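One structure, pasted below without further comment.
With one protein chain held back, the other chains of the complex are shown just where they sit.
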Amino acid sequence: MKAGFLALPLIALPFVLNDFWLTQIATRALILGITALSLSFLATYLGVVSFAQITLAGIAGYTIAYFGPNTVGVGIKLPFWVSIPAALLFSVTAGALIGYIARRSRGIYAIMITLAIGVAFFYFTRQNYAVFNGWTGFSGITAPVVAGTSLRDPSTLYFLSLATAAIAVVLVSLFARAPLGLAIQAVRDAPSRVMALGIPVTTPVVAAFAFSGLIAGGGGILNVWYQERISSFSVGLGPIIDVLIIAVIGGLRHPLGAFLGAIVFVLLDTFAVDLIDRDRFNTLIGMVLLIIVMVAPNGLQQLAADAVAKLRAKEHQSGKSARIKTNT
Amino acid sequence: MRLFLIVTLNGLTLAALYFLAASGFSLIFGLMRTVNMAHGALLLLGGYVGYDVVELTGSWMLGIACGGLAAALAGAAVQAGILGWMQGDELRQTLASIAISIVLADLMLWYWGGITYQVSLPDILSGGQKLPLLGVGYANIRLALMAFAVVVGVMLWFLIQRTRFGAVIRAGVDDQDMLRALGFPIGRIFIAVFALGSALAGMAGVIAASALSISPGTDLQFLLSSLVVVIVGGMGSIGGAALGALLVGLAEQYGLAYAPTYGVVFTFGIMVLILAVRPQGLMGRSEQ
Partner (left out) sequence: MSLITENAVCPALEVQGIGKRFGGFWAVKDIDLVIKQGERRAILGPNGAGKTSLFNVLTGDLSASSGQVRMHGEDISRYPMDKRIRRGLRRTYQHAHLFDGLSVRDTLFLAVAALRGGWRQVWPVSQRDARVQQAEALAELAGLSDAIHRGVAELSHGQRRQLEIGIALAGEPRVLLLDEPAAGLSPAERPKLRELLTSLPNHITVVLIEHDMNIALQTSDFVTVLYNGEWLADGTPDEIVLDDNVRRVYLGGRDGD
């Protein structure tokens, strides 16, 4: 029921919006939201804020670029039904590896180690030409053509992103209720107690990062089709901070916050020109982030949830008083 | 051999600069568990202000002092106005300081523009020196930088180990609640330490602008290097910051000289390795 309320307008969007709104706003927000979801998944269930999610998305994106059609003459061409699973496999493996490195780090230590891994990867892509083609990276990447339509086609890409987002949300909620998901949340709450149950802490941590690699990888693949290029700048500090901002604005306590944050971010990014000097976008987004952190640390998702709850309570009350009136 | 000597000296120079930047970062973290992601922005602010003052007055020393002062004031304002209100919530402080660093960096870009600044040196610091024993020539400013780092290190050590203020800081590192219970004005102590750490960053900024140069991006470069230095050396320990700075500075220069392609990656590799086997850093205390 609830899902239907949400799904119908989302499915109807391509028939209402023009190409600019559909592609620049809706599709972009969905793709950013998926990558941010991989961050808020880790934050919500493992209690770790990871700065390495763009790295994971980037690994999937680079895989698609390397094994797909591009105009820089680097890589091997493979059919998309091989390169897509390969991309996800790499991002999952990289996620597991990062989880293993950070297995004993919590809180700010986890932030620092993932940030360092992210920046190291950025520098690595700039230096490596054989696989990553240095700082110029890949351009002219084209999305696969299935049954005569390119997946980059505005409404096709939108539906693809929407479907991926929906699958990602469903996967997250299933995984969170699975035994391994419960173990992950137990590690978040009391790692030493998890060991006392006879469960090694490393496995849930590695699994959580690997799973976040799957989600981030999905976002990364869509993003490289969307942008039609990828380079060291796509995995640099800018995008890393952007995704963090999106997740924080949306709210780190609930996975769905990521999409809320992504819409706000994309709208600000697109229409900041009309509000302030285009060059001062960073001041604007920095202020928004600061205000959210100061007044609503659980993000817009929590604000919205509170507002809905309040509205419900009011409705309930007025409904009651109405009933009382009819009774008397 | 000559190359090796020069590279080593360059590594030590860089280590000195990294130490100046990281010591303030580590000091703040050590007392209040705040990871100040705006540390790099404060460093850059100090550098810009120092440059303007040197241009205006011609006095290099005054430039250093004003750069440190500007950063100290900004740092105190950040702690008093924003971070102090969320004391104890480390994640929130980290996120807030990221926001501050984004805004500060953008405002500085707006005011000082995207160009590169280099502070003009006083006569005694310009030119070079033929080093005795080693037989290689080396720039005065870089030698002064190393001396300055040693002096700052010793002074910090003295401040923390031998003064009353230092005793309060040390007690606070071990047990904040105890300090509060004893009636120390912990809020003001935090602001003072934040100002001190920021002053170190500001001075490091002016010195970076003298020995090298500064531009937008310098903030991130030094924030990242500070992070790596304290991760390697151990958060909150001045000795750890010195050790970390030495390791990172030397590794970076050797990497650049002998394996230019992957020099930076090499540095981060060291860090990841250390974190994986010793999460609290070489000289850090275990969290549990």
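Every chain is named by a letter (A and B) in the order it is written, and numbering of its residues begins at 1.
In this section, a contact is a pair of C-beta atoms (placed from the backbone, for glycine too) under 8 Å apart; a residue touches a chain by one contact, two chains touch by 3 or more.
Computed from a prediction, not measured in an experiment: that's the story for all the values here.
The chain not shown here is in contact, across the full complex, with A. From the options A:L180, A:L268 or A:M294, the residue with contact to the chain not on display is A:L180. When the omitted chain is restored, the residue from A:T93, A:T142 or A:T203 that touches it is A:T203. For chain A, the residues in touch with the chain missing from this view are 174-175, 177-183, 185-186, 188-190, 192-193, 195-200, 203, 207.
Everything below uses one rule, namely that only the chains that are shown with their structure count from here on.
Chain A and chain B, compared by their mean Cα positions, are separated by 33 Å.
Those residues of chain A that touch chain B in the shared complex are 49, 100-102, 104-105, 107-109, 111-113, 115-117, 119-120, 123-124, 127-128, 237, 241, 244, 248, 279-280, 282-283, 285-287, 289-290, 293-294, 297. Across the interface of their complex, chain A is touched by residues 33, 35, 82, 85-86, 89-92, 94-96, 98-103, 105-107, 110, 220, 224, 227-228, 231, 261-262, 264-265, 268-269, 271-272, 275-276, 279, 287 of chain B.
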